[in-house]
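My structure is below; once you've seen it, I'll send some questions.
The complex is shown incomplete by one protein chain, all other protein chains being positioned as in the whole.
A and B are the chain letters, set down in written order, and residue numbers restart from 1 in every chain.
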Amino acid sequence: MNQHNEAIARLLTQHEEKILDDWLREAGAASTRVTDAGRRSMRAEAEDILRALREALQAGADPEMFQAPQWAPLRQTLESLSRSRAAQGQSAGDTTMFVQAIKRPLFALVPAQLPADAQVPALWAISALADRMAQVTVSLYQQTREDIIRRQQQDLLELSTPVIKLFEGVLAVPMIGTLDSARTQVVMETLLERIVSTGSRLAIIDITGVPTVDTLVAQHLLKTVAAIRLMGAECIISGIRPQIAQTIVHLGIDLQGIASKASLADALSLALEQQGYVITRTK
Amino acid sequence: MYRIPILQMGSVLLVTIQVDMQDQMALALQDDLANKIAATGAKGVMIDISALEIVDSFVGRMLASISGISRILDATTVVVGMQPAVAITLVELGLSLEGVRTALNVERGMELLALGRKENPLVR
Partner (left out) sequence: MSAEDTQGTLPLRSEEDIVASRQKVRVLTQALKFSLVDQTKMITAASELSRNTLVHGGGGAMRWELLDDGIRRGLRLHFEDTGPGIPDTRLALTDGWTSGGGMGLGLPGSKRLVHEFELASVPGEGTRVSITRWK
């Protein structure tokens, strides 16, 4: 296996320019859609990959053990390629196509440059390498996209679940939309952090905007309330529509002594009362 | 073995847990507190766990025990400063800390202790 790697490394060294040109042409750099700046950056990326590939092979790295430390520079190069392509919104297909386009230029050199008995193993090694690089590129690409999506989801969640300070010591959280497990986690964490940072005694969770309450949703709500109480604050659930009240009783859900009010206004009154405030009209 | 110090402020005993406790340390604290409540006639115990990043069932049971013991000795215990991540984890773990009074911070805790000597703990 080693001598084939050496042979490939030699190919990469001796025919670098030709490989680069053919590779870039294969990868569509000649297309009119690509700008000059785009072409320049593609060439730079290709050069980096070639260099990292060559150095790894010269250091004796085994293409079958792609996690080995000698492959680290190449993995890093592929990683930054993936990330920048993903961030630009290019597809996974385009990104891997770029990486795999290295095959044809290398294959083309093999018959001319290597002795007959070394050709098939060399082709196999080149193919395996290109595929490995493409695999790494794809999973890194996916990871980046997922990170981006997750961040966006987080932003969306935070935007759609504001925690409002009603007055000193009382926070309100209007929940809008379905309450799934992920959403409830985020709301719980945000709400708890805000309770601590504002030193609030009471949180009003308004579920007017929650379309259905089933056992699972109720469980999520109850967990949130339990966490709030554990920390030493109290909780009122408001915005319970008559249908929801019926569902809760029907499902046998025990609200465990949590104060609940039909409307946010009623919850506010209760909150004021609990905190010892009295509203008087001055006129 | 390091024993967690107990400070006395008037009729209140104050404990701040800042280390990742070995089980023995938690038991020793329980012991020391019981003795000190009896010895000083303290009416309040405040346990500050704002520095505790992990509260597992052992620590949870210790807190519940101290609450119960102090009540029998005619003192009220309040646990303050629970971190949000800890609260979320305890709920998931299923530890209700029944009978343990909690407050958001030391200030609220002191209010509770001043007020609630005659009150029953919140029924959970």
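Methods note: contacts are C-beta pairs under 8 Å (C-beta built on N, C-alpha and C of every residue); 3 or more make two chains touch, one makes a residue touch a chain.
What you see is a predicted model, and the numbers here were worked out from it, not measured in a lab.
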| item | value |
| --- | --- |
| Candidates B:Asp31, B:Asp56, B:Asp74 or B:Glu111 - the one touching the absent chain | B:Asp56 |
| Candidates B:Gln30, B:Ser50 or B:Thr89 - the one touching the absent chain | B:Thr89 |
| Identified contact with the non-displayed chain, of A:Asp48, A:Glu189 or A:Asp266 | A:Glu189 |
| Absent-chain interface as seen on subunit B, which is shown | 20-24, 53-58, 84-86, 88-89, 92-95 |
| Absent chain, residues of subunit A that touch it | 69, 135, 139, 142-143, 185, 189 |
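Here is the rule we use: only the chains that are shown with their structure count from here on.
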| item | value |
| --- | --- |
| Subunit A residues within the subunit B interface of the complex | 185, 188-189, 192-193, 195-196, 199-201, 223, 226-233, 256-257 |
| Of all residues in subunit B, those that touch subunit A in their complex | 79-80, 82-85, 87-88, 90-92, 96-97, 101-105, 107-109, 123-124 |
